[in-house]
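All protein chains of the complex are present and in place, except for one that has been dropped.
Up next, subunit A:
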């Protein structure tokens, strides 16, 4: 490594923290902007502490006064501080420029120096050093692409060659092609080759020399980069690929002989180039993929966001437009959702009452009801409905529920209250019931007179009747009884709907009840050709309302007679099992069509086979029977086959329910 001493000439801050430092070289050297030197502080040089050396780019050519200017950015490192603090005249050491510094001292082996552009500066330095050392090696310079400034070096070199016979200099200018090389140099393979210039230039020359069979050991390279703005390079801190590809000029030159080395380098370079290209492609592919992936993810996020937005809006519109009031409480009992319907339902001002206070308002609204207690029950986990909450002139149905909400695997309980204004429906229902009750009651009065008068005529209180008169009056009597039955059914329905099917509970003898009914219906049964067989032990009592129990049995017996097939047998049997009395009514009448069996307890439902016959009926009987039996805590079912018969199984409790 060549070292030259130099002295601080001047230091100047040219921009913020950027300094130009000028040295006076002890030896005239030819450096060019774009090259760099390593500068070592003299006090450190003795110990050869690399930390006190730093590479710095050159910003001006060495002029006639042997002044060299470098640039550095002050990052406040100890080197920079020491350098900038050095007084003018202090000595420093300079190494470089890196690359080829000196001609080999082998006069018998000619040197060919091929320079491209800035490479000529390296050549100039080499000549200077070689002259100083009195080395006389014949050298041929082939140069290309020199600009006007660099052309001055050429002129100076010609001067040097003229004045000094120390070495033989031959200058050839032009594009460096193998033709030019072959035309300019004889015995190519024996020569020592130096190549200096930009990387691509060096590489291209290297290929050509290799093609021409120059052994690798005979070639020294110096790649110089760093054209363009020096200041930019300073900022990038990359000014030059300082080292030649081979370790150093001297060692390489003396090592000699190993031709595989160059091929190896070329192969390595090619390999590296290919690798780099592949890596570049791979990276580009990855980047492209990443970009695609990113776009896809963004698209999915956008789609999902839009979807959630749509769902949210839908839900909002639904909860906004439903007439019901809905609110949600979290597990702490804090309101977390209220729909607009609730505000409207309770006449609350949505603008004024915000969610946290809305519960207070709801409780205030329902203060005269058991709403608050119900909410507490709900928060304790009960699910139930208050069917009729009446307050503020309105009637509400309120449903209390809890919702298990699963989010991110976390179980959360929300409490859900649904309030429905049923005022209109309830009032309508009530007025309907009222109407039916009044109408039914009013119907009963004239029917009383009709019934009484027919009875007196039929029992011949006012004189004997002939057969026809008796028959006609009997028909009127039966029709009147039916009419009264229907009126009673309608009143019962009204009571069932209102939930006030009133009952006085007591122990009712099954046998006495059945006997009494059969006695009343004896004439009717006889006319219909139905024989009633009763097999009920004495002492079976059911616990129920006497008239309602009678109503149930009468209805079933009446049906059996009414829907007989002209003649028939009705067997009424009874027994006790545990706390239940089982009373069965088995007929061999018309039966109920299979497909209609599920409907016969429905209101106003009449089986098609009996509807088509002339027998009258409201279709209310079995509905009322079932309602009564259930209210008495019993149950009723049946088995039936069309044209074979029907059996009704009635179970009623024998004692008061616990």
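In the analysis below, contacts are C-beta pairs under 8 Å (C-beta built on N, C-alpha and C of every residue); 3 or more make two chains touch, one makes a residue touch a chain; residues count from 1.
In this text, contacts and distances are computed from a predicted model.
Among the names given as "Ion-translocating oxidoreductase complex subunit C", "Urea ABC transporter permease subunit UrtB", "4Fe-4S dicluster domain-containing protein" or "Response regulatory domain-containing protein", UniProt records the absent chain under the name "Response regulatory domain-containing protein". Within the complete assembly, A:447 is the residue of A:131, A:265, A:447 or A:534 that touches the hidden chain. Among A:3, A:183, A:455 or A:656, only A:455 touches the chain left out of the display.
Within the complete assembly, A:484 is the residue of A:328, A:353, A:484 or A:576 that touches the hidden chain.
For subunit A, the residues in touch with the chain missing from this view are 441, 444-449, 451-453, 455-456, 459, 461, 484, 487-488, 491, 502-504.
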